[in-house]
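The complex is shown incomplete by one protein chain, all other protein chains being positioned as in the whole.
Presenting subunit A:
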């Protein structure tokens, strides 16, 4: 599913963000990626959705070696992943419905199927009643739910989330986590970078801790392990 082998990433400014990471994540797993700020979590995540390519080593997602993708093939590759961001990244001029539908329009799906599936996922994240609203009319938690709906609308095998609860209050964060658990229960792999200690300690899953660009701990059902 996700296979990384001796991955190094050195940025042009000389910073080595990932310093030899090898890891395998299987279909249906739920994985937290934890670690202090600047440890390389974000780069680790970006390598997965090919926002970055490794300087050396292999990143293979769904059987595709990201380093070998041509620029033109990147969009096609991303359609098989769902990505959720800390800042939601919704299209401000599109309604809730249109934002989610956009991901399906991109793959030129039939309008009938789009309508059916978008309503389905909006129901799942509990926003069916707000489908005509624009992102700036929603709360942070609601915006994140739209973003999650968009990430799963094409039924990807993997959902990658970069601090999805980073901008949300604790209560809303729990709601978001419940949605991720639901998605995971349907068989989708979830990889989530997070700083949220409470969540990691309560909803026990596999924990990968990264420090200085290396994996320092990889425990099934582990705890957050850092004092904030």
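The rule we apply is simple: a contact is a pair of C-beta atoms (placed from the backbone, for glycine too) under 8 Å apart; a residue touches a chain by one contact, two chains touch by 3 or more; residues count from 1.
We adopt the following convention: contacts and distances are computed from a predicted model.
A.B. asks: According to its UniProt entry, is the unseen chain "Lysyl-tRNA synthetase, class 2", "Cell division protein FtsX", "Na(+)-translocating NADH-quinone reductase subunit C" or "sn-glycerol-3-phosphate transport system permease protein UgpA"?
C.D. replies: Not shown, but named in UniProt as "Cell division protein FtsX".
A.B. asks: May I ask which residue of A:38, A:111 or A:170 touches the chain that does not appear here?
C.D. replies: Candidates A:38, A:111 or A:170; residue touching the omitted chain: A:111.
A.B. asks: Of the residues listed, A:21, A:34, A:83 or A:152, which one is in contact with the missing chain?
C.D. replies: With A:21, A:34, A:83 or A:152 as choices, the missing chain is touched by A:83.
A.B. asks: For the chain left out of this view, which of A:38, A:75 or A:170 touches it?
C.D. replies: A:75
A.B. asks: Would you mind spotting which of A:91, A:155 or A:216 touches the chain that isn't drawn?
C.D. replies: A:91
A.B. asks: What does the interface between subunit A and the hidden chain look like in terms of residue numbers?
C.D. replies: Residues 49, 51, 72, 74-79, 83, 89-93, 102-103, 105-108, 110-111, 150 of subunit A touch the chain absent from view.
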